[in-house]
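The complex appears here without one of its protein chains, the remainder shown in place.
Let's turn to chain A:
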Amino acid sequence: MASIFKRASTIYGAAIGLRVILLFYGAWQDAHSAVKYTDIDYMVFTDASRYVSQGQSPYARDTYRYTPLLAWMLLPTTWAIPGFFSFGKALFALADVVAGWLVAKSLVLTHGMSPERALKYASFWLLNPMVANISTRGSSEGLLGVLVVALLWAVLNRRVYLAGVLLGLGVHFKIYPFIYGVSMLWWLDDTRTKTGTGTGTSESREPEPKSRATSNEDDRNGGTPVGVSQIISFVTPCRIRLALTSLLTFAALNAAMYARYGTPFLQHTYFHHLTRIDHRHNFSPYSTLLYLTAASSANATGLTGLRGPSGSFESLAFIPQLLLSVVVIPLVLGKKDLPVTMLAQTFAFVTFNKVCTSQYFLWYLIFLPFYLPTSSLLQNPRLGITVAALWVIGQALWLQQGYLLEFLGVSSFVPGLFLASLGFFAVNVWILGVIVGDAGGLTGAEKGKVE
């Protein structure tokens, strides 16, 4: 026991120490160099907080595209107390550590790990310099991390109301966590909610995933319509509680924010993502196509013989993205391994998104500790190294083309950035395939084996 305690205090101490050092280093660099450590987004948040402190709307700040909660939370940054400007960064860094702690706690539940071993995997997050760097520079993604992993922890512990509140809050904060709603609803079948009723035989299990049901349809009671009984048995009190709590939380928060800040709140927090017009290059495979269609729809090329794309494929981009992250992945994997399903969902959501920047990678990084213990990436080091290398090379190639464009002014949109973003997409899709295979037990990397 003593060693566990010692180990825990060492890891949390190191995680906190790392962040404290980075916070102080950041303050030092900001005070001594014109090149700032602080992220530009942090200036947006704190500017918005300043507007709020003056009784104005946070949306008075251009490019503030977040819930007012964030600006409120950072109000202490506007206090004229030395060092309080960094309050938000410290908060984000603390959120990081709490997220790591929840990861460790959840690993004990999901993988039946010893706390010591769970902590080892949680260190992928806790001691990850990229994570510590992002939060101490003042990016709010760490806040999402703690929300999402707390949501997972709440569901694993059958704290359905808490999970509903966290889900509603998460979606209010950043929209994308709505994808977890589906997998959680699916996962919460009777065997999971009726705790203490034994381990549950296959007969007592509630509906099997659809795909499974269809594969052995003839085996089922053929006469009755497949849908009705399944739908009825799907609707359990527990699922209703989760759905209602999350919807109520989401609606209440939005109603409150709308009442306070009106249309700008809706416009900047939500509609912006539907109507955004900035097509600056990013990791998304769609970015070149979006540039092309946006410019030609505005009839801005001035080239007469130049036709824009004939189709409007980019407006259908949500179909593969949502089909994978909201429907198929949760249905096929949801009941096997909830955290890894969430990882795969997030991975699919980010990979198939119309916009993708490196901050989005943090969204799935939080789930890595749940995936690694049973993943073929660790069991087959050659595969693991290949995946890591390809992911890094894919990004590096893209970044090199981006550097040519941004800093050297070379027109590297085609073929450079175009091919680089498609290449990076291919790498990500392949990794997603590996994750799906691992979660589905295709590679024989069964859960618990490691333990």
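Simple rule for what comes next: contacts are C-beta pairs under 8 Å (C-beta built on N, C-alpha and C of every residue); 3 or more make two chains touch, one makes a residue touch a chain; residues count from 1.
By definition in this document, contacts and distances are computed from a predicted model.
Trainee: Which name from "acetyl-CoA C-acyltransferase", "Protein PBN1", "tRNA (34-2'-O)-methyltransferase regulator WDR6" or "RAB2A, member RAS oncogene family" does UniProt give the chain that's left off?
Mentor: Cross-referencing UniProt, the chain left out corresponds to "Protein PBN1".
Trainee: Quick one: which of A:267, A:296 or A:359 touches the chain that's been left out?
Mentor: Looking across A:267, A:296 or A:359, the contact with the absent chain belongs to A:296.
Trainee: In the whole complex, not just what's shown, which of A:93, A:131, A:188 or A:329 touches the removed chain?
Mentor: A:329
Trainee: One chain isn't shown here. Among A:115, A:264 or A:437, which residue touches it?
Mentor: Going through A:115, A:264 or A:437 one by one, A:437 is the residue touching the chain not shown.
Trainee: Would you write out the residues of chain A that touch the absent chain, in ascending order?
Mentor: With respect to the unshown chain, the touching residues of chain A are 31-34, 43-44, 47, 62-63, 201-203, 208-209, 211-212, 215-216, 219, 276-280, 285-286, 288-289, 291-292, 294-296, 298, 300-303, 305-311, 313, 317, 320, 323-324, 328-329, 332-333, 336, 348, 351-352, 405-415, 418, 422, 425-426, 429-430, 432-433, 436-437, 439-442.
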